[in-house]
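Left out: one protein chain. Kept in place: all the others.
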Amino acid sequence: MTTFIKPSAVHEAQPMAPHWADVVEIVHEAEGISTYWLKFQDKNLAETYSFLPGQFNMVYIPGYGEAAISISSDAEDRTRIGHTIRFVGNVTRAVSRLKVGDAVGIRGPFGTPWPMVELEGHDITIAAGGIGLAPLRPAIYHIMNHRERYGKVHILYGARTPNDMLYPEEYALWKENDIHVATTVDRADDTWKGSVGVVPMLFYRYRMDAPKSAVLTCGPEIMIRFVIFEGLARRVPADHIYVSLERNMKCGQGSCGHCQLGPYFICKDGPVFRFDQLEDFFNVEEF
Amino acid sequence: MTTRPTLAVHKFSSCDGCQLQILNMEDEILDLAEVIDIAYFLEATRDARPGPYTISMVEGSVTTEHEVERIKKIRQESTILISIGTCATAGGIQALRNVADADEYANIVYPNPEYLSYLKEASPISEYVDVDMELWGCPVNKKQLLEVIVALLQNRRPVLPQSSVCMECKQAGTICVLVSEGVPCLGPVTQAGCGAICPANGRGCFGCFGPQDGANTDSLSDILTDIERYPGETKRLYSNISNFAPAFYEATRKLTD
Partner (left out) sequence: MSQEKLEIGSTYALPKAEFDNLLARLKEKGFETLGAKVDHETLVYEPISALADLPQGYISEQKAGEFRLKKTHHKRYFDYIPGAHSWKQFLFPSRQELFTLHKNGDGWNTELPDVEQPKYAFIGVRGCELSAIQIQDGIFMREDFTDPTYAKRRQNLFILAVNCLHPAETCFCTSLKTGPKVSPGFDISLTELEDVFLLEIGSEIGRLVLQGLPLEASSAFLLQAAQKGLERAEKKIQRELDTSDLPDLMTKNLDHNHWQEIAERCLSCGNCTQVCPTCFCWDTVDTSDLLGKETKRERVWDSCFNPSYSYYAGGNTRPTISTRYRQWLTHKLGTWKEQYGTLGCVGCGRCIVWCPAGIDLTEEIPLFREEKS
């Protein structure tokens, strides 16, 4: 692990107390999913807050609690922070009732980032399913901001239906930046002209130069398993496959114990793991 | 002020003890009246208004034909229906007749049993209508009642522990009566929420908050049977207020066989 960098938005006196941020814009993304653009009320913090692609914040709604939400905006855009949120739990459903101007509590950023520096010079495949694209979007921004540092880049993305796809208006921009974008859906509708099927299937569309390739993936657990399988089958080394995992993070700082997976606290040692770190535990049921 | 949600409190076959818990919210009752319009609560006020109600809290079990009709009507009139107390959630102590002969009981207790009209079984509210939420306890816990109301006002899931009563004992520093005194206790298989009052007073838990989800009653039955102070004590313990809750009913049955 790298040396510890103190998260910008954590109070020294009480690390569990939130900093407050205002909702400045809400963008509807898909059914039950919106992006919340936030700005810290504390001017100084608004300027100094920084995160790395793949990290998350704890988002707090008083009375409802906190939820770990990955940051889905450009880490180099220091004017605001974006969280793409699916309304599934107690906290996120409360988020769904927020309006522009409302305040939320934020602590963070927490967790390990995508290894964007280590992967310079590599071909990169980004494989995401559903809301799993949100934590990968900062990695995509990073690649576009520094396109020359990376080799061939493929984004493989799948959602349940065409209407469930996140950020469709950005795909053109990705393509302009010499990124190959392949999408698929579980169920097509009349408008859909792309492929129908699961994300791992998209690996069969192109040839991978395995030794110099890396795979970054996030999505439903079953999809992740098959993405890893496809990566390994193409001889991508296990230490070049990166997975972002989800569990019930409560403190974000490896203290409360909830998000343990074997020796790891997913909130502190993850959410981004190299697959070789997980090999011993990933296939143990209900561990 | 915007329209406040209306609250109705209904009594079925019960002792009124759970309704009393609402009245016992001495520190909060004024605030409660400010945020909620108490439209029907006979134990508190004669000002009883007809439905529909936003929230109906129902105390007691269903034991007569008349109550069957009443609960169906209440369900139709209520957006949210909450069973409060173990009579409403599991049938209560009166459900003991479900494993006995109700007519025989009636003959023993009443001089003129022919005037009685009752169902063979005392049932939880959920037996007859859909219930949105259940609050266990004999009586219900005041803090839990309050939490449920606040949660409804805030449009969120209430925070109700799913852990065992043991967790409450240990967190309060209450010493385990089972381990240190050999007193039979249902704490390890009972849903927390009461504040572990009985063990704090040197008594074993008798499970009034109902079985914990996934409770391992088989193991506890083995443990308790070994330390019984009189034959059948374990069975007696299960056959209390929550006797008709499926997990305890099953545990009792296994001990009977």
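Going by the order they are written in, the chains are A and B; count residues from 1 in each one.
As a working rule, a contact is a pair of C-beta atoms (placed from the backbone, for glycine too) under 8 Å apart; a residue touches a chain by one contact, two chains touch by 3 or more.
A quick note: this is a predicted structure, and the numbers were derived from the prediction, not measured.
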>> For the chain not shown, which residue from A:A17, A:A172 or A:V196 touches it across the whole complex?
In response: A:A17
>> Can you tell me which of B:I55, B:L146, B:I241 or B:L255 touches the chain that was removed from the display?
In response: B:L146
> Any idea which of A:E221, A:D239 or A:D276 touches the chain not displayed?
Replying inline: A:E221
> Taking the full complex into account, what residues of chain A touch the chain not shown?
Replying inline: 4, 6, 13-18, 20, 41, 62-66, 88-89, 92, 101-103, 221, 246-248, 250-251, 253-258, 260, 262-263, 265, 268, 280-281, 284, 286-287
> In the full complex, which residues of chain B touch the absent chain?
Replying inline: 28, 31-32, 34-35, 146-147, 149-150, 153-154, 159, 161-164, 166-167, 170-173, 175-176, 178-182, 185, 187-189, 202, 212-216, 218-220, 223
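Just so it is clear, only the chains that are shown with their structure count from here on.
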> Once you find the CA centre of chain A and the CA centre of chain B, what distance in Å lies between them?
Replying inline: 44
> Quick one: in the complex, what on chain B touches chain A?
Replying inline: 150, 154-157
>> Touching residues of chain A toward chain B in the complex: what are they?
In response: 63-64, 90, 93-94, 97
